[in-house]
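Okay, structure first, notes after.
Just one protein chain is left out here, and the rest sit where they should.
So, chain A:
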Amino acid sequence: MNDIATHPELITAKPARRRANPLPYLLSLPALIVCIGILIPFFTAVWYSLESYNMAFPTGRHFVGIGNYIDLFSSGTFWHTIVVSMVYMGASVIFELLLGLGIALLLRERSKLNNIISVALLMPLMVAPVIASLIWKLMTNPNFGVYAWIVNGLGFTNFGWASSPDTAMFTVILIDMWVNTPFIMILLLAGLRSLPTQPFEAAKLDGVPARFVFFRITLPMLMPYIITATLFRLLSAIQEFSIVYGMTQGGPGDSLMVFQIRSYIDFYQNTNVGRSSAILMVLWAITFGLSKLFVNQWHAMRERSKAGA
C-alpha cells in the first residue's frame, strides 16, 4: 500500500501511462530524426521555388517571391503539362479500374485455376516500371519489335507507338495498365472474396437478376476497396516518371511532358532550379490533397472493419 502511494510509477494501469510518458517519444525519435534529414531538402525546395536560381549563373541568384509561380501559370507550356498529367492520370486510372474489376469478377470463384491465374497476373507488378518500359520499347520497336510487327501485319502500317505524338499517350497508358492493373485486380479480388455470402444467397433465392445483384449489392459493398485502390493509383499516376522517362523522356516534342519529367528537365537540362522546384511544389499541393483523402479513407475503413469485427 505504502509503496504505491509513494511510488506512483508502480501503477502500470493505462491512465497513468497517458500522462507525459517519455517512452513513445524515445521510440519514435530515431525514425523522426532520419525523416527530418529528408524533410530539410523539402524546405530547401520550398525556398528554391521562391528564388530565381539558375545553376549556370550562380551569381544571379536572388529572391523573387511568387515570381516563379506567376511565370508558370502564365505560360502555355505549364498548362500543357497540367493537361498532359491529368489526361495520363485520368485515362490510366479509369481503364485500370475497369479492367481490374473485370478480371477480379472473372477470378472470383475460388478454384485452383483461378488462383494460379491471379498469382501469374501479379508478374507485371513485380517488374520495375523502368524495366517494363524497356520491355515494351523492345516489343514496339519498328525494326524488330514483335508488337510493331503484329500491328503492321494487321494493316496499321503507320502506327508509331511511342515515337509518334498521336500514339505516344496511348502507348504509355497501355504500359501503365500492364504494370498497374494487377495491383487493382488483387485488391478488388481480396475485397470480393471477403464479402459476406448471405446477401448473395438471399438474392439468388429470390431470383434477383444478375445485373441488379451487381449494381445494388456487389458494387456498393466493394466500394471501400474501389476507393482505396483508386486513390492510391491516382496518387502514383499524377507523379508518373519512370514509364514516361523510360519510353520517350517526355517526347516526342513535349507531348508527354508530365509534371515530374518537366521539372527533371528544367533541373538538369535547363539548370533552372527555381522553376523546377516551383513545378514540384504545385505537384506536391495536388498529391498532398489526394493523400489527405487517402489517409482519411483508410482510417474510416479501419474503424468500420473494427466495428464490424
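The rule we apply is simple: contacts are C-beta pairs under 8 Å (C-beta built on N, C-alpha and C of every residue); 3 or more make two chains touch, one makes a residue touch a chain; residues count from 1.
Quick note on the criterion: contacts and distances are computed from a predicted model.
The hidden chain: which UniProt name fits, "Carbohydrate ABC transporter permease", "NADH-quinone oxidoreductase subunit L", "Metal-dependent hydrolase" or "SusC/RagA family TonB-linked outer membrane protein"?
"Carbohydrate ABC transporter permease"
So which of A:120, A:202 or A:223 would be touching the chain we can't see?
A:120
So which of A:69, A:88 or A:294 would be touching the chain we can't see?
A:294
If the missing chain were put back, which residues of chain A would it touch?
Within chain A, the residues touching the omitted chain are 12, 17-18, 21, 23-25, 27-28, 30-32, 34-35, 37-42, 44-45, 48, 102-103, 106-107, 117, 119-128, 132, 135-136, 138-139, 143-144, 146, 149, 178, 181-183, 186-187, 190-191, 194, 224-225, 228, 235, 239, 241, 259-260, 263-264, 267, 273, 276-277, 280-281, 283-284, 287-288, 290-291, 294-295, 298, 301-302, 305, 308-309.
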